[in-house]
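Excluded from the complex is one protein chain; the other protein chains are retained at their positions.
The first chain written gets the first letter, and so on, giving A and B; residue counts start at 1 in each chain.
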Amino acid sequence: MKFNKLAIAAAVCSSLTSPVYAGSELETLLMLLHENGTISNEQYQRVLSEAKANQKTVMDEKKEMQSALDQATKVEFNVSKGGLRMKDREGNFAMKIGGRLQLDSAWYGEDSDASGSQLGDGTEVRRARIYVQGKMYKDWGYKLQYDFTGTGNKGIKDAYLTYTGLKNLELKAGNFKDPFMLQEQTSSKHVTFTERSLPDAFAAGRHIGLMASTKHQHWTAAAALFGDSVSTASKSEDEGWGAAGRLTYAPINEKGRVLHLGLASNYRTASADDSVQFKQQAETHVSGVSIVNTGNITNVDSTLKTGLELAAVAGPFSTQIEYIRTDVERTGTDLAFDGWYAEAAYFLTGETRTYKKGKFAGIKPNRYVGQNGMGAWQLAARYSTINLNDEDIDGGEADSLTLGVNWFPNPVLRFSANYVQVLDIKGGAHNNEEPSVFQLRGQWAF
Amino acid sequence: MKFNKLAIAAAVCSSLTSPVYAGSELETLLMLLHENGTISNEQYQRVLSEAKANQKTVMDEKKEMQSALDQATKVEFNVSKGGLRMKDREGNFAMKIGGRLQLDSAWYGEDSDASGSQLGDGTEVRRARIYVQGKMYKDWGYKLQYDFTGTGNKGIKDAYLTYTGLKNLELKAGNFKDPFMLQEQTSSKHVTFTERSLPDAFAAGRHIGLMASTKHQHWTAAAALFGDSVSTASKSEDEGWGAAGRLTYAPINEKGRVLHLGLASNYRTASADDSVQFKQQAETHVSGVSIVNTGNITNVDSTLKTGLELAAVAGPFSTQIEYIRTDVERTGTDLAFDGWYAEAAYFLTGETRTYKKGKFAGIKPNRYVGQNGMGAWQLAARYSTINLNDEDIDGGEADSLTLGVNWFPNPVLRFSANYVQVLDIKGGAHNNEEPSVFQLRGQWAF
Partner (left out) sequence: MKFNKLAIAAAVCSSLTSPVYAGSELETLLMLLHENGTISNEQYQRVLSEAKANQKTVMDEKKEMQSALDQATKVEFNVSKGGLRMKDREGNFAMKIGGRLQLDSAWYGEDSDASGSQLGDGTEVRRARIYVQGKMYKDWGYKLQYDFTGTGNKGIKDAYLTYTGLKNLELKAGNFKDPFMLQEQTSSKHVTFTERSLPDAFAAGRHIGLMASTKHQHWTAAAALFGDSVSTASKSEDEGWGAAGRLTYAPINEKGRVLHLGLASNYRTASADDSVQFKQQAETHVSGVSIVNTGNITNVDSTLKTGLELAAVAGPFSTQIEYIRTDVERTGTDLAFDGWYAEAAYFLTGETRTYKKGKFAGIKPNRYVGQNGMGAWQLAARYSTINLNDEDIDGGEADSLTLGVNWFPNPVLRFSANYVQVLDIKGGAHNNEEPSVFQLRGQWAF
């Protein structure tokens, strides 16, 4: 039940000063009885004064109650979405306390003739986060999110301040994700598979910086300037810096029907040691083994990443395609790496993927488990490929096929099973290997 | 004051539609005066319509107030137990935010002829935890607890999801304690002494896994399957895994009178490097020195731990005894280590130890400090022993006597003083040493 307290407060207050009030009918009757001569003048005055006195008592009581009620409804709370959400009546302040837990278990199958290091079966707390997020003085926002699986400042995720006092423009300062790649913009709790696709090797990640963005029904634009990541300690040399921009256009954007196009660019100078590295696991994280890996590329000036995005939703069906190319400028010959993926998913239970402001959001099942429902069930498939071979760099080229099933008992919970078959690896330390992955995840997030 | 809001809401709402309503007596009087001819038809109608109009105003006001009140009582809050607890009126959602702080200071005494390394006096934040815990959609629960004294994912303690939608059966997935040893099942904030006894070297700890458990007035049972601990990163070899079960039987279980019997078993394969180690400090943690220590035992296949538990409460008196045996299967001769302890405690102030669902819970003093009371005072003594000598392993055998006094000013606070005298160490690096420990702890926990 959505409930407008201001309206109530106004209604309640106006009724206090209304000329008609409860009990006035008795005074009218008294007056008539007096006029009729049924009661004497003295009797009339006696009852009338008692009525007036009582009226005052009633009014005072009501006022006190309304004051208390006013106080009690000053802050509105909600725990019905898992975390704690609160906001003040006037809409100037709000606060959320929430978290995320992802529990993974993975089993690996490999060719017997594999020459490289093996993938080790195991379990993992993939992400364990808490955050506080809020709004203050109407136009300002903040967020501080920490992932306990990280060590020290490597666990700092979103940590920023926003200003939204300008029409349709958000200014953001702090540590947050570069506006790059659709699968990165979409939260890890909402991506279709347990792990993002192979070209996530080119993900830009989070940096400390400034971003201006504008978001509309049919398009979004973001431009940002970044320093280095939180965990980079500048010492005797300057840290790296970067610039990023992303444009999205959604000619169709309504519930259950979406067409999304995106274009993003990400420039970054090399960090203090003038090196970069690209590597990627087999769409799994429990094992720490990267199946493709450029190793440390030295003498690097800068990298320029370009991303193309295409996504569509048609009722229970959704698809998403991205191509990423990374150009590495270095002393000597420049390098270029790239990769792409295409995924499709289908809700057996009729839900539709939610698209908001240039990225995908969470799933709300049509019927929850425990409320005469079986939650939402989704099937998904993905092909992804990455090429880290270029010039003298023999990082390897890999492609993989992933099948997944997701079960959302309610909006807070998610269980996923993924099967990944690496189809081929050409070059690199894992040349000709074809590992497979079976992975389970349990997740709560709010 | 426990307060049933649903009942109130029902009562309030039913009164709205009640055929008898405040003010109806005036209408009755009007009717009678009209019948008696005291007032004219016109006068009757005039006052009646005014009464009706006022009645409507009163009803509208009441409805608005009740709506606001309904909103204000949608979530019920409680800060009177230290942390923040909230739950929605319908019982579908709940959330707690709490924490624990343990501050230790320790002084060590030693034989002058001690040959090994010395124990260093000092202070320590023993545990500094916060957690969020909750219930959602009635049948699901979650917890995320972090200990800031740990580094990175080593600080992740309870991190799990539960399902309680099945009758008398709880399913739990995530990171949580193996169901093994009574002194481990009992929270560190509720154990009798500042540190657990010597055989805690055999504690199973927390692992990522799945557990089914059932809890009854007179018995509990739990069976679980585990992967490795959170902080174990699988790489090129499979992580270890384990299976655990625990049965408890309480033929007597009423307030102030408890008899508890327990039997538990814990199997675990060795981690990737095929080694295990058992070691234990002198029932203290400030100094990092272990008085018994097997060192790294290599070529290990698996360990099997067996635990026997006996505990009783009789009014202010309580006692607890455990025996643990650990069998190590390895290439070559297998090994067996064991240990046991017996403790007894007595409340001078008349409280009784609380037993719930196969383990001990917290103390609520009869009279709080600041409310005409002196809190709860408890005296305790413990004998414990552990033997880590077997075959080629010379880990040492030790036994110690511990005396303790606990003061609980209120249900949130606890202050403890412990004196530990190690009676003898046979074998190992600390052979023939007899260190003593004096330790103070201040604790808040909610």
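Assume a contact is a pair of C-beta atoms (placed from the backbone, for glycine too) under 8 Å apart; a residue touches a chain by one contact, two chains touch by 3 or more.
Fair warning: this is a prediction, and the values are worked out from it, not measured in the lab.
Only one of A:Gly82, A:Gly99, A:Pro179 or A:Gly209 touches the absent chain when the whole complex is considered: A:Gly209. The omitted chain makes contact with just one of the residues A:Asp121, A:Glu195, A:Asp228 or A:Asp390: A:Asp228.
When the full complex is taken into account, the listed residue touching the unshown chain is B:Val289, out of B:Leu161, B:Val289 or B:Ile386. Contacts to the hidden chain, counted on chain A, fall at residues 23, 26, 29-30, 33, 38-39, 43, 46-48, 50-51, 53-55, 57-58, 60-61, 64-65, 67-69, 71-72, 74-75, 77, 86-88, 92-95, 97, 132, 134, 136-140, 142, 144, 146, 151-153, 155-156, 159-161, 165, 173-175, 207-209, 227-228, 230, 232-239, 272.
The omitted chain makes contact with chain B at the following residues, 1, 3, 5, 8, 11-12, 15, 18, 20-26, 28-29, 32-33, 36, 38, 62, 65-66, 69, 72-73, 76-80, 82-84, 97, 99, 101, 103, 105, 117-125, 128, 130, 148-152, 154-155, 286-289, 368-371, 409-410, 412-413, 442, 444, 446.
Simple rule for what comes next: only the chains that are shown with their structure count from here on.
Chain A and chain B have centres, each the mean of its CA atoms, that are 32 Å apart.
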